[in-house]
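All protein chains but one are shown at their positions in the complex.
Chain lettering (A and B) follows the sequence in which the chains are written, and residue indices restart at 1 in each chain.
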Amino acid sequence: MDLSAINPVLLIASLMVAATPLLLAAIGELVVEKAGVLNLGVEGMMIIGAICGFAIAVESSSPLLGLIAAMIGGAVLSLLFAFLTQVALANQVASGLALTLFGLGLSALMGQSYVGVKPPAMAKLDLPILSDLPIIGPILFSHDPVLYFGIGLTAAIWALLKFSRIGLILRAVGENAEAAHALGYHVVRVRIMAILFGGACAGLGGAYISLIRVPQWTEGMTAGIGWIALALVVFASWKPWRVLLGAYLFGGINVLQLNLQAAGIAIPVEYLAMSPYLITILVLVIMSADKSRAPASLGKIFHASQ
Amino acid sequence: MKFTKLMATAAVVAMGLATNALAEKTKVGFVYVGPVGDGGWTYEHDQGRKAVVEAFGDDVETVYVENVPEGPDAERVMTQMALEGADLIFTTSFGYMDQTINVAKKFPKVKFEHATGYKTAENVSVYSARFYEGRAVQGHIAGNMTESNIIGYIASFPIPEVIRGINSAYIHAKKVNPDVEFKIIWAYTWFDPAKEADAAKALIEQGADVILQHTDSTAPQAAAQAAGNVVTFGQASDMGEYAPFPRVSSIIDDWAPYYIARTKAVMDGSWSTVNTWDGIGAGMVGIGEISDRVPADVKAEALAMVEKLASGEYHAFTGPINKQDGTPWLAEGETASDGDLAGMSFYVEGLVGDVPN
Partner (left out) sequence: MIALEKRPQPSQAWSLLTPLVAVVITMIAGGLLFSALGKNPIEAIRTIFYDPLFGEFAFYYRPQLLVKGGPLILIAIGLSLGFRAGIWNIGAEGQYIVGAICGAGVGLAFYPTESAFIFPLMVMAGALGGWAWSMIPALLKVKFGTNEILVSLMLVYVAEQLLASMSLGLLKNPQGFGFPGSRNLQDYASAHNAEIIAGTGMHWGIVAAFIAVIMAYVLLNKHILGFNIRLTGEAPRAARFGGVNPTRLVVFCMGVSGALAGLAGLFEVSGPSGQISIDFNVGYGFTAIIVAFLGRLHPVGILLAGLLMALTYIGGEIAQGTLSLPAAAIQVFQGMLLFFLLVLDLLTNYRIRFGKKGIA
């Protein structure tokens, strides 16, 4: 029963790491959903990214190449979803589920020879002086580059959605596809680009797990993080900074419960493990009080002839 | 039906897979709960299967089905193996217990071997490993090597097997280091690399400089390596890629000797129902090489303990041991009965906190 054993600085630093794969996948999915598409295949794209990144990193001994390969892998898989939903006009819920099923199976086949292999390590940021600063150092200046990339990406997407023409088009397509089409935007093209972006982000998130956070390859190693990322987007009511906040909260609850246990505080683990999901539901309810933050066309099939 | 069977045989021969379809082969089936690529529990059982193939060559044919959920699916897979002519079937998860018994009733001629369970029958044996012997060795090394006197333990589910491991490690760590303290995290999973990594980090951040794990991924090893000065032990498989440091030793599930012996017993007709609970002595529990990062004297003591555990001269649970609430459990010199160990659901004296539920 020793709460003082928990060092808040280290706690924050490690919840940032725990949150990063979630953040990456969720930011990607946010863009997809902003374009009016619901891709439930995040888990599948993450695990494909995890194995692509792992395999290439091992073969090339370069974590960076691995991360790039992960993005490509995730994007290629999402292309399948894009084809199904945008070209063949298939139902998005079913297509997303199929994508996850397919991705989990395919990744296991691809990864057969990578079990028990140790990947090359990704160097951490180590800035003289800054990284050694008390409190701020461990929290802000001593992580791996991908973590910073995730935060940078959040900022970039926020700016893009808010200030740029691309953001405007994206939102127009997501809010009212017919109107956007009438205005001369290529709805399908925009959506396919968004889906590809989402796939790349999910892939990167997956590789973050297999290359940096764990690091190893085992079948099914994403263990449901893709599903949490989906929840996170809604939790954040489609706002990039809230995704970041939510990722830290989700990651934080998990890290905190482990820390509480380690500190010898008797907590009912199952009930605490439920809490992120219950909190999400609660937030969903609160969010839905201020009506319809969701892109109006979310999940609806668009075809120009309609 | 005959025709299709012929076709099948022809196809197999054409592919050059079958060497001699007519030979009297002993067919051995394995039902796995996880993927063979899990790098832990199922992986090691599959290593055992491969050892059987290696040992008997063309006299044996092995089949396996992976990712079999506990429940009716397992029952179907076992039945399928029995129908397809398996002589011996290993069912490698505790949750297959009732299904194994059910199927065994239907196929009295087929022999079944159920891992970690307690229900036997005319044609059902059970086998399990005394991993707690390995935990004793780990506890000894851990107690000696810790400088912060805090040992972190990543536990999976609160079941006797896991509780036994915690107790055994604690008793032996405490013996060499009275100030030692265990911090236990229940992960409620056998396998979730990301969560295991977080658990290891939480323990390290709270001062643990030795991490013991009862989950199967190498994530805690990597976390320890990143931290720099934290000792770990391989679990289920050797995890030698993290040797010599942080991984200083390991407990290896080695099913090969048992699988070979039981297959042999079926071949020569000497198979009978047994309730096997083997440890280091029989080779079912392997102690991975103790690396040179362990001080020489500690290593020597650990090896001596391995010797004594193997020969049966020493029992990992030898009194005096009290239960957590202070009530006596084992008197001076008394050793724990297998019955007590099998259903162990309490912590020994000195451990802090409660077993969940």
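The rule we apply is simple: a contact is a pair of C-beta atoms (placed from the backbone, for glycine too) under 8 Å apart; a residue touches a chain by one contact, two chains touch by 3 or more.
Treat the numbers as computed from the prediction; the structure is a model and nothing was measured.
Among the residues B:160, B:207 or B:350, only B:160 touches the chain that is left out of the figure. Only one residue in the set B:63, B:121, B:226 or B:298 touches the chain that does not appear here, and it is B:63.
Touching the missing chain, out of A:31, A:108 or A:147, is residue A:108.
One chain is missing from the display, and on subunit B it is touched by residues 1, 4-5, 8, 11-12, 14-15, 29, 35-36, 63-73, 75-77, 79-81, 83-84, 94-95, 98, 102, 118, 157-160, 163, 188, 342-345, 356-357. Those residues of subunit A that touch the chain absent from the view are 38, 40, 80, 83-84, 88-91, 93-95, 97-99, 101-109, 112, 219, 224, 227, 230-231, 234, 268, 270-271, 273-274, 277-278, 280-281, 284-285, 288-289, 291-292, 294, 303-306.
We take it that only the chains that are shown with their structure count from here on.
Residues of subunit A touching subunit B in their complex: 5-7, 10-11, 14, 17-18, 21, 108, 111-112, 115-118, 209, 213-216, 218-223, 225, 254-255, 258-259, 261-264, 266, 268-270, 273.
Against subunit A, in their complex, subunit B makes its touches with residues 34-35, 37-39, 43, 152, 183-189, 191-199, 201-203, 205-208, 217-219, 222, 237, 241-242, 352-354, 356.
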